[in-house]
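Apart from one protein chain that is not included, each protein chain of the complex appears where it belongs.
The block that comes next holds subunit A.
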Amino acid sequence: MSTVGLLRTLFNPKLLPSNVTQLQSLNRSPFLLGFLSNHEQVRNMSRVKRRNTHPGYWLSLKNVQKKDDKISADNLRFMREVIQDKYKNKSPLKVSELQIEKTEWDPKTKRSGVIARNIGRQQMWDKDGNKIVCTVLHVLDNHVIRYIPPEEYVKTSRGAIHFKNKTPLGCLVVGAEATNPEKFTRQYCNLFAEVGLMPKKTLSRFIITPNAALPPCTPITAGHFLVGQAVDVYGKTVDHGFQGVVKRWGFKGGPASHGATKFHRRGGTIGTGRDKARVWPGTKMPGHMGSERRYNRGLMIMRINMKYNVIYVKGTVPGATNSIVRIFDTLLPLRKFKEAPPHPTYFPPEDGTQKEEDIWDSRLHVFGSPSISV
């Protein structure tokens, strides 16, 4: 291979055929660009650990209550009465009763996120008639469970890792999807009972600055976000199961005909014979694909429906329909807030006058408005 060709391939990894390993020489001296005499092994992206499929650090609680089939019908009825009594008397706290500190928003504030469910995709059109495919996210019944201040959070094992060489931030524990307490263990239900809530199916931690702290029992709704802002959505990608090398890594495989014997969707060579005569760790091979935790960053919110707590986000979101995702204010520096958002969260006005039920982005064509004439 010519030196020029090698240089081109070095800087353009897409030109490398992925099913053939490349021994790459890289001379680090700036004066000897033309002479590539070293035979240093260089890791390219196929060798870098890419997948994070291990379960999250928070999945240590065993919440599921074992089913007691031997319970008598009378006892079951009694148990249900007890549950009803326990939760019936607790009415949801009004916003006026919550003690929310009035804090100032500044560009470095990190607000809470929200737990939502991806309920599908819907297309809409903009004012020029161009189609925009949006993902519909249903903001579930989010309630704040607990706020852990920075000094306390840093002492936890997770907090210590997170803020090793950084200034510590607080942690807001938010739960969503209230369910029947019979399904969970007593310890899990007590987490919520301390606060006066029914046990939630999903819990999440959001790292926030202390000025965005919220008291327990605060509801977080779709109004927490603004139409036109950018969000990051975090979810687990679609699980494709055990997949071959063509689908998993995009290999070309072999010819379908012209005499190819048993070589249509295979990987081909997995190493050379000479240097480092073994299969390198990280070699692309068939295996489990999908079910990875991913962020889709910078997605714009096109429309918010306050009545049904639904957000329409432009683009796609990791995961299948009806899966749980987490929505945060975006990290991308050029798409961050320039003006103050609802801080620390959105509260509907006390006097009952609601904001508009359905808020559309100015670029969108509202369905009830007249047809577009160019």
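For this structure, a couple of remarks:
The working rule: a contact is a pair of C-beta atoms (placed from the backbone, for glycine too) under 8 Å apart; a residue touches a chain by one contact, two chains touch by 3 or more; residues count from 1.
Here is the rule we go by: contacts and distances are computed from a predicted model.
For the chain of the complex excluded from view, the name given in UniProt is "Large ribosomal subunit protein bL19m" [choices: "Auxin-responsive protein", "Regulator of G protein signaling 11", "Hemoglobin subunit beta" or "Large ribosomal subunit protein bL19m"].
Listed residues A:142, A:209 or A:305: the one in touch with the omitted chain is A:305. For the chain left out of this panel, the touching residue among A:52, A:72, A:123 or A:362 is A:123.
Listed for subunit A, the residues touching the missing chain in the whole complex are 119-120, 122-125, 129, 131, 136, 138, 305, 308, 310, 320-322, 365-374.
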